[in-house]
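Here the complex is missing a single protein chain, while all its other protein chains stay put.
Every chain is named by a letter (A and B) in the order it is written, and numbering of its residues begins at 1.
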């Protein structure tokens, strides 16, 4: 991913890039919007904790494709109140790679359960399957 | 499309995948958000009927590219009230392929006309143009 930040326009408000270019020939991963729910079904109260869970889920999903948070191209985040932006942004800044991805943030009316304060959805891209380091078997000497 | 559903995180709430991987070298289709309006301009009252129309429209659009609903990679759906989620989800579950695509759902304030209760937008992907089966002409036997 190549960040696009033209000098002629206002710099990003926070830790994100104005655009992200994906070279031809890369794999793409489209993730479902993630919500702040743990594997055991618990939903933390705070938006920061919810966002952290979202990013942990996203990391797990990308991991299934041999990708990681640093491969995110764009984050679309939705919060249910302006007051939740700060907690979300702290979590985002702690989780994105360098250079940071493109990012869109807005306030919406709600998600699948009223308890959720934030939903985070990403697109990621990476070159063809990175090969796992091959295990070298040294032939025994005779 | 390869579904990504890590065992370590909470399973999807419904019939969708946590992520969808598009291999390198595929065509992509980005659809406009579809609304529940028929070719004759009528807008059904129910959200299920509106969502069914959205998916019918999406199938027609994808068809222009030689793709079908099973090629959807991610669905982004927006409803104007939590009460509309059920009808939308029933329609989605009836229309998506197996494995199901990634999916994001949220409540927003409205669309281009107040009558619309749901808007559905998809990204789809498929290999280079599938060739139509060539018509085989059997030479007559003499």
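As a convention for this text, a residue touches a chain if its C-beta (ideal position, glycine included) is under 8 Å from a C-beta of that chain, and two chains touch if they have at least 3 such contacts.
Just so it is clear, the structure is predicted and the values come from calculations on it, not from any experiment.
Q: For the chain not shown, which residue from A:48, A:74, A:95 or A:117 touches it across the whole complex?
A: Answer from the full complex: A:74 touches the omitted chain.
Q: Write the list of subunit B residues that the hidden chain touches.
A: Counting only subunit B, the missing chain is touched by 25-34, 37-39, 41, 56-57, 60-65, 78, 108-112, 114, 119, 121, 127-128.
Q: With the missing chain put back, which residues of subunit A would touch it? List them for me.
A: 2, 4-6, 8-10, 12-13, 16-25, 28, 73-74, 76, 82, 85, 101-109, 123, 125
Convention: only the chains that are shown with their structure count from here on.
Q: With chain centres taken as the means of their Cα atoms, state the distance from subunit A to subunit B in Å.
A: 23
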